[in-house]
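In this view, the complex is presented without one of its protein chains, the others remaining in place.
Coming up: subunit A.
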């Protein structure tokens, strides 16, 4: 199926607000708007795989994540969709403050939660979330992982001699 055809079908479905149902590992069912769910490129890929001919009225996908983690991912996707819809090139001061507050909530998490979320975001393939969490994790990496090892000689610490 061509990319253009898929895009026009996607736009048509968004207007109808066809929801997608995600079944979590804890056997909970989460109903999600299609445009929000499509922020997860994994789900978008799976929908594409179904194709227009096999288009059932309701699509159910099984996601091997806990309900709690999946909800966090969906929340992020919702925020992204809203941001894109209501904020254009120049965000206002209040919108910028809202974005800052949104990012700040992730900074409050402990390192293990960040790792869990990172793995989930990477699995669901939400690029912006993966990038944000990776950056956060890189600042929080335990020093032990970096320091308790012998520095390989001649690798990484030499600069161009003058």
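We take it that a contact is a pair of C-beta atoms (placed from the backbone, for glycine too) under 8 Å apart; a residue touches a chain by one contact, two chains touch by 3 or more; residues count from 1.
What we mean here is this: contacts and distances are computed from a predicted model.
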Field: The complex's invisible chain, by UniProt name, from "Beta-hexosaminidase", "PIGU protein", "F-box domain-containing protein" or "Kv channel-interacting protein 4"
entry: "F-box domain-containing protein"
Task: In the full complex, which bits of subunit A touch the chain not displayed? Write them out.
output: 25, 42, 45-46, 48-50, 54, 59-66, 69, 111-112, 115-116, 118-120, 122-123, 125, 130-131, 134-135, 137-139, 141-142, 145-147, 149-152, 155-160, 162
